[in-house]
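Working notes for the structure below.
A single protein chain has been omitted; all remaining protein chains appear in their positions.
To keep things simple, chains are lettered A and B as they appear, and every chain counts its residues starting from 1.
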Amino acid sequence: MGRRTEVRLAGSGGQGLILAGVILAEAATIYDEKNAVQSQSYGPEARGGASRAEVIISDADIEYPKATELDILLCLTQESCDRYVQDLKPGGLLLVDRDEVNEIKAAREAEVKVVKIPIISTAKEKIGKALVANIVALGALVQITRVVTKDALKNAVLGRVPKGTEDLNLNALESGFELGREYKKT
Amino acid sequence: MAKTVKLLQGNEACAQGAVYAGCRFFAGYPITPSSEIAEILAASLPRVGGRFIQMEDELASIAAIIGASLAGKKSMTATSGPGFSLMQENIGFACITEIPVVIVNVMRGGPSTGMPTAPGQGDIMQAKWGTQGDHPAVTMAPDSVGEFFTETIRAFNAAEKLRTPVIVLTDEIVAHTREKVEIPEPGEIPVEDRIKPSVGPADYKPYDTKFGDVPPMANFGDGYRFHVTGLVHAEDGFPTNEPDIIESQERRIIRKVEEAVPWLSKNEEFMLGDAEVALVAVGSTARAAKMAAEEAREKGVRAGVFRPVTLWPFPHERLKELAGSVKRIIVAEMNLGQIVGEVERSVCGSVEVTCLNQVNGESISPRSLCSAMVGEVQP
Partner (left out) sequence: MSFDYTKYLRTEHLPHLWCPGCTHGIVMKSFLRVVDSLGLNQDETVVVSGIGCASRLPGYVDFCTLHTTHGRALPFATGIKLARPELTVVVVSGDGDALAIGGNHFIHACRRNIDLTLIIFNNSVYGMTGGQYSPTTDHGMFSSTTPYGNPDHAFDAGALAMAAGATFVARTTAYHVRQMDKLIGQAVQHSGFSVVEVLEACYTNFGRRNKQLFKSNMDMLMDLKKKAVPVEKARKLAPKEMEGKYETGLLYEVGRPGYIECCDDMIGRKQEG
C-alpha cells in the first residue's frame, strides 16, 4: 500500500475551498504526475453553511477516496476546527486562520502541530480581495508541507483561475508562500 | 504518444464517456447528485451535432430518450433515486419494445427525498426489479471516475448490441469525486452500433427472430414503416393474444441478456487468489473494501475483494466458484441488505455469508470493514 497524504480544507461555503481542493489535486496529478483524489461534502446551501474539500495524494493507486486519518487540516472557521480537529492524526498539521480560529481543543493542541497564520486578513489587506483567501491558504499550506511542488501548484492555479485574474491569484499565492516561510523561520 | 491526462469529476467523466460512445441525445430533469451530467451535456452535445433538452420531469425525460433512440440517435438520461422511480414504467416500455437507451442513476440516501447530497446504495434492487413484469436487467456499477467513463461506453455498447435499456448505477461518492483519468483516443475503445436490417422495408419485421434473439433494428425515418407498442406483440410488432407467441417473445427478451453473460459480465477480483475472507461490494463501498483488505492482510488475515462491475446480470457462477475457495464472505453495502440476498443465492449455504450495512449517509469506512474481517476469522 502506497503512502497516502490526506488533506482536508474546511470552512464555510463561498470561501472557495472546493476550488482550492481541485487546484491541489490538479497540481498533484497533472503537474507532479502523482495520483490524487478530491472529494467534498456539502449541504444544500450554495453560500454559507459548512463546506469541506478533501484531497488524498499518493504515489500509488488510491483505493478509498475519503480521508481516514488526516495528515493536514486547514480550518478557516472556528466551527470547522471544532468539528474536524479530532480527525487529525497525532503529529499532523493543523493550519488555521489566526483571526478566525481562537480556540483549539486543548487535548488535541498538544498532539498536533498547530500553525496559526493570518490567511483571510492577508487576502483582504495585502491583496485587496477576500475572495483569494483560498489561494493564500494553498500557498502557505504547500510552502510548509511540500505536499505538492510549488511549481506544480503555480501551474495548477494558472490553469484554473478565470482569465484576467492570473496576476491577482499569483500575488495571492506568493503571499501564501511568504506566510509559510515566515512561519518556518519562527 | 503521451496520453491526455485530466482530473475529472465522476459526473464529468460519465458525460464525456457518453459522447465518446456516440450519445447524441440527452433528455433530463435536474436532480442532485446527478445534475452535472446534464449541465455538461447541455454544453457539449450541440458541439458534436447532438441535442440536449431539459424536460418537465423524469417521466418525460425517459420517454424522450426512447423516442430519440427509435429515430436513430444514441440517447441517455441521468437521474437519482426519486427520478429513477418515476422512470420505471418507461424502462419497462424500452425493455418490451427493445429500444436501446442508457439510464444513469447516481444513488443518494433514501427512501424518498432522503439525503440528496449524501451517498447511498439503496437502488440495487430497483435497478433489477423497478419496472413491472418480467424483464431483462442490465446494470453497470462503476467504482471510480475512470470507470464511470468506460462503463458509460460499455453501457451504450451493450444497449445497442442487445437492443435493451442499460442502467449505469453508481453513487454520490463516485459521481462527485475528482480523479486522474487517461482519456482514450477516438477508436481506442470500440464503439458498437445497433444492427440494421439486412432486408428491405417490404420484408422487415421489427422483432424477426430469424436473425437470432436480438432482431435487427430499423429507425423511424430510414424508409421502414413499422409499429411499436408496449402491448405484447408478435414478430411483426402488432399486438397479439396468442399465448405461444407471447410466451416465446417474453422468454426471448430475457434469454438474449442471459446469453450475453460471457461478454457482458465483468468483475474485479482484488487479492482473492489465496484469500480466506472475501468482501463483496460494489461502487464506492468496494474501494473502502480494497483498502480494508490491504489492512487486514497487514494484520495477518488473508482478505480479498470481489466486485461485480456488471451488477446485473449478477455473477452467480463466479461467486459459486469463489465459495469453494474462501471460508467466509462478507457483503458490504450502503443499504440494509440487497446484494447479500444474491450472494446467498449464489453460494447456497456452502460458506457463511454475513453482511455489513450502513445507511447514515456516510461511506462505510475501511476501518469498520477491516475489523469485521479480522474479528471474524480469529478463532
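Quick note on the criterion: a residue touches a chain if its C-beta (ideal position, glycine included) is under 8 Å from a C-beta of that chain, and two chains touch if they have at least 3 such contacts.
Small disclaimer: the values here were computed from a predicted structure and weren't measured.
For the chain that is not shown, the touched chains among those present are B, taking the whole complex. Only one residue from B:19, B:38, B:66 or B:168 touches the chain missing from this view: B:66. Checked against the full complex, the one of B:5, B:231 or B:336 touching the unshown chain is B:231.
Interface residues of subunit B facing the missing partner chain: 24-25, 27, 46, 51, 53, 55-57, 59-61, 63-73, 75, 89-90, 93, 201, 220-221, 223-231, 238-239.
In this section, only the chains that are shown with their structure count from here on.
If you average the CA atoms of subunit A and of subunit B, the two centres end up 36 Å from each other.
On the side of subunit A, the complex with subunit B involves touching residues 1, 22, 25-26, 29-30, 35-44, 62-66, 68.
Contact residues on subunit B toward subunit A in their complex (touch as defined above): 5-7, 116-118, 173, 176-180, 284, 287-288, 290-291, 294-295, 298, 363, 365-367.
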